[in-house]
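Yeah, one chain of the complex is gone here, protein chain that is, but the others are all in their spots.
Right, chain A next:
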Amino acid sequence: MPPDRALSPTLLRWMMLGEWRARPSRVVLAIMAIAIGVALGLAVHIVNRSALDEFARAVRTVSGESDLQIHAVSPAGFPEGLYPQVARAQGVAMASPVVELAARTDTGGQFTLLGVDVLRAAAVTPSLIGRRPGADTFDSSEAVFQADALFLSQDAFQALGRPVGARVTVTAAGRSAELQIAGTLPAAASGQALGVVDIATAQWLFGQIGQLQRLDVRLQEGADRARVENELGRLLPRAAELVTAETEARRSDNLSRAYRVNLEMLAMVALLTGGFLVYSAQSLSVARRRPQFALLRVLGLKPRGMLRQVLIEGAVLGVTGAGLGILLGVGLAALALNLFGGDLGGGYFAADRPRLVFTPVAAVVIASLGLIVALAGSLLPALEASRAQAAVALKAGAGDAGDPRRAPMPWISVALLGAGALAAFGPPVGGLPLLGYLSIALMLAGGVGAMPWLARVLIRPLRRLRNPAPPVALAVARLWGAPRQAAIALCGIVASTSLMVAMAVMVTSFRGSVDEWLVQILPSDVYMRIEDATGGGIPPEVQARIAALPQLEAVDFRQEAPLRLAPDRPAVRLIARELDPATIKEVLPLVARADIPVGAVAAWVSEPMADIYRLKAGQRLTLPIGSGGTTQVWVAGIWRDYSNQFGAVALDSDDYTRITGDRLRSQAAMDLASGVRPRAVAEAIRELLPPAVARQTDFAEPRNLRAVALQIFDRSFAVTYALEAIAIVVGLTGVAATFSAQTLARRKEFGMLRHVGVLRRQIVLMLATEGALLGLVGAVAGLALGVAMSQVLIHVVNPQSFHWTMETRLPWGLFTILTLALAVTSAGAAVLAGRGAVSSAAVQAVREDW
C-alpha cells in the first residue's frame, strides 16, 4: 500500500462492517437516535404546515374570497353608514355588507350566522351564496328574499341533522327566531360551521338594526391595492378596521408561531441528543479499535486517512438514520394529525383534522441536519483517532489516551456557559426567543464539555474515604483515572437529562402558577356567563332582580368584549367588573401597580397586553371605546393573566358604563348565602332571564372551571411531555449501550484483576459502583444544568413567546425519581454487560494482550 493513499474502499468497508458486525446494537442505537431526532423534527414541521394550510383555507372561506375585509372591532359592530362610503371608494368594485353573529341552534349546535345581501355577495363572496336542492344555479327569482331562509354549510348541516325544509330555532345576540333550512352552502370549505340568512332578516330578528359587523370588498381590476387600503383606512371609524387575507393569516401565524417554534426546538433537542449518542458510540468504537488504527498507522496510513475513515462511518450512520427518520417522521405526522389535530393539542386552530402536507424541502433540510449532527458527533473521535501515537495505541487498553495525572481543564466549557448566560439576556428576534434557545444550546454544550472536570470534582471526596471496600476503591480509581471515558458515557445522559429537567421545571412552574392564579382569579362561589352575548346581555332591571335574590350574598355583573387595538394584532379582551382600588389586590393577581392622576379612569392591564403593547403601570392609554370614538385611560396596574394570550384590559364597571353607555352585562360572579346550592341559584336566575338569553347562559363553579383549565393545560402540553419522554428514553438507552460497550472493552482489565485475586463477585460489584457513581454524577450534572436552562425557559423564552411570567417551582419528586432511575439504569447496564465480560476465562482475557 503506498503510504500516501487512503484506505482502499475494500479495507474501509471491511473495517467498518467488521466493527459494526461485532457491535450491532451500538450501531443500531446510533442510527435510531439520529432517526428519532430527524423524525420528530420533520413530524412537527409537517403537522405545523398542514395546520397552517388548513387555517389559511378556513380564513379564505370565511372571508369568501373577497379581496379585503372591513371588520368590526367588537361584536357590537359599526354603523351601517360606512357601507356606502366604502362601496363608493376609489378602486372598490363592490362592497358586500355582512352581519356576523355567533349563533346556537335549539339543539345547542353552534355556528357563525352571516346575514348577507345575496345580490352583493354573488359578486364578492360567491361561496356565501346558498343553493336550494335541485337548483343548479343561483336562484334569481324572488325566492332569494325569503325572509326566514337559512342556508347551512355542510358541517353545520350535518351537525344539525335536520332535512332541508325543516324549521330550526336559532339564538344569537340574545334573541331567538325560527328559521327554515332552505339549502346548503356548497362552496363553503369543510370545517366551517356557517349559516347564511338575508341581511335584513339578520338585522331585524337579532337586534342589529343599523349595525354591521363586516364588509367584504372586491377591488376593481388593476386597482392599486395599497392605495385602496390607504383610502379605506381613512374612511374607517374606530369601531372598524381593515383586514386582508394576509393580515388575517399573519394574525393566525403570530398566534401559533411561538408555540410552533417551541415544538420545533424541542424536536431539535431530540436530534441534538441523537448527536451526543453518535458521539459516544463513535468514541467507543474508536477507542476499541485504537490498536487497529495504530496498526494501520504503522503500515503507513496517514492521520488524514483515519480521520476520513471515522467521518465516513459517521456519515453512513447519519444518512441511514436520516433516511429512516424521514419515513418515521411522515408516519408520526400522520398519526399526530389524527390523534391531536393540527395544533398538537395547543388549541390554536379551531378547524378539524387538516390534510397532511409533505414538504420535500423541509425534509431534505431536516435530514441534512441529522447528517450534520452525526458528522459532528464523529468529528471529535475521528480527530482523536488520527492524533493517537501509534506505538502507545498499539498496546493500549480501553483507558483514556491522555495522562490520568493531569486534571482536565474546564475553561472552554466555562466560556460556553458564560456565553450562554449572556445570550439569555438578549431581546427577542422577530418576536421569537431565538437568543434564549441559543443560550440553552450554549449552556448544553458547555455543560457537556465540563463533564470530565465535573466528574473529577464530584469523585474527589470519595478518594478520601478510609479503607473503602475493594470494589469501591477500584471503581473510584477507575473514574478518577479515566474521566474522559466517563464523560463520553455521561454526555448523552447529561444532555437528555438536563433538557428534560429544564422542560419539567418550566412546565411544573407554569402549571403551579396557573393553578395558583386560577384560585386567585376565581374567588367567588358561582360564575355565570352568557355564551356569545354579541351585542346582548342582561339589562339593568333584570340585574337588579337577580341581585335581589335571597340566595345571593353578593353579585358582580361583568361585561366582556373584544377590542382590536392594532389592525394586525388579535383583539384584546375588554373586561368590565367591580374594581375598587382599595381591594384590587384581592381580586386581581397584580404584578405591578402605579398611582394615577385623581379623577382619571383606571385601567388594569394584563401582563401579555402590557408586554405586547409596551405598557407600563402609570402610563396613559387610548382605548377605542366611548361616544367620541376613543377614551383616555391610565394604566393603574398590571395583573398576571394566562387566559387571554393576546391581552386583556379591565375597567371598573361604573367607568365602563359611563364611557360606553353599555348597561348590559353578560357575566356575573356570585357569592352564595350560606347553605345555598349552586344549582338552586342557577335555576332561580334562569327564570328571571328572557328565554333566549337563558338558553345561552352557562353556570360554573370555580372547582369545575379550574379542572377544565388544567385539563386544557395538560392537553396542550401532552406533546411536550411525549417529546420529553422520547428524549429521556433515548438518553437512557444511550447510557446502557455506552456502559455495556465500555465494559466489554475492559475484558483485559478484568482478567488482570482476576489474576491478582479479585473475585468475580467483586468485579461485578465494582462495575455496579462505577455505574451508580456515573449515573449519580450524570444526574447531578443534568439537574444542575437543567435547572439553569429552565430559568432561561421561564424568564426568557416564555415571556418572549407568550408574554407571561411565572414563578419557578421545582418538581422535587421527579428529581428524586430521575436520579434514582439514572443510578439504577447505569448500574444495571454496567452489571449486565460486566457479567458477560467477566464470565470468560480470566487467563484467556489476559493472553489477548500478550
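Methods note: contacts are C-beta pairs under 8 Å (C-beta built on N, C-alpha and C of every residue); 3 or more make two chains touch, one makes a residue touch a chain; residues count from 1.
Here is the rule we go by: contacts and distances are computed from a predicted model.
**Student:** Per UniProt, what's the omitted chain called: "Carotenoid 1,2-hydratase", "Translesion DNA synthesis-associated protein ImuA", "Chemotaxis protein CheA" or "Outer membrane lipoprotein-sorting protein"?
**Tutor:** In UniProt, the chain that is not shown appears as "Carotenoid 1,2-hydratase".
**Student:** Given that one chain is not shown, which residue among A:Q203, A:S413 or A:Q485 touches it?
**Tutor:** A:Q203
**Student:** If I consider the whole complex, including the chain that's not displayed, which of A:Q154, A:Q180, A:Q520 or A:Q619 touches that chain?
**Tutor:** Checking each option in A:Q154, A:Q180, A:Q520 or A:Q619, the one touching the absent chain turns out to be A:Q180.
**Student:** Residues of chain A in contact with the chain that isn't shown?
**Tutor:** Residues touching the hidden chain, for chain A, are 80-81, 83-84, 87-88, 94, 97, 117, 119-120, 122, 137-143, 145-149, 167, 177-180, 198-201, 203-205, 209-210.
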